[in-house]
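Shown here: the complex without one of its protein chains, the others still in place.
Take a look at chain A:
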Amino acid sequence: MNSFSWDWEAAGEAFPVLLRSFVEITLLLTVVGTIIAAVLGLIWALALRELPTPIAKVLAWVLDVIRMTPLPLQAFFLYYVFVQLDVMTIAYIVLGVHYSTYMAESYRAGIESIRKGQWEAATALSLPKGRTWRAVIIPQALRATLPSLGNWSIAMFKDTPFLIVIGVAEMVTQARRFGANEFTYVEAFTIAGLIFLAASYPTAVLMRRMEKKLAY
């Protein structure tokens, strides 16, 4: 039986490899995924309010199904259906669409937090609907929604390794490869975990502060 040992040399070799895939793949996935999710989420939230009820109900159900089924299964599905797309594109779509369903809920909560008087004032001034949303409701709703969106983005960041199933070369995939090649997993996985922690903990604290600051 091989006894446990921490090999600094292996750790030294693993660190730059992992850090590189972290910056080049994991962060890229998070940023692009967040942008897609934030835009789609807002579209869903507006559509749920503005579309005729039967269509809105169907949309709400579809969003529920996406939210309640696993990311790896969704990734596999897109991977086999869109064989012509590269895995990074599939990864952006899966992360973006999956988390847009959560962000839509956050936007909805933000929109619902707008007091009725704001709507009534917009009507009294006979602002057109588009203008009411753009100039009155969304700017205020966003204030209440931003910390929530940030939190979902952090959650997405920690879910990027789920995409290991379709072979996206993110950090944990690299760590597993490294471990298999060098016959030692402890250094690679420990470092990968610490990099995640080092990135997500300060961001989460920042979001908590922002939440307090933006709350009224």
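Convention: a residue touches a chain if its C-beta (ideal position, glycine included) is under 8 Å from a C-beta of that chain, and two chains touch if they have at least 3 such contacts; residues count from 1.
As a working rule, contacts and distances are computed from a predicted model.
Participant: Could you check which of "Acyl-CoA dehydrogenase", "NADH-quinone oxidoreductase subunit M", "Amino acid ABC transporter permease" or "Alpha-D-ribose 1-methylphosphonate 5-phosphate C-P lyase" matches the UniProt name for the chain that's left out?
Facilitator: "Amino acid ABC transporter permease"
Participant: What is the set of chain A residues that contact the non-displayed chain in the whole complex?
Facilitator: Touch with the absent chain occurs at residues 1-4, 64-65, 67-73, 76-77, 80-81, 102, 105-106, 108-109, 112-113, 147-148, 150-152, 154-155, 158-159, 161-162, 164-165, 172, 175-176, 179, 184-186, 189-190, 192-194, 196-197, 200-201, 203-204, 207-208, 211.
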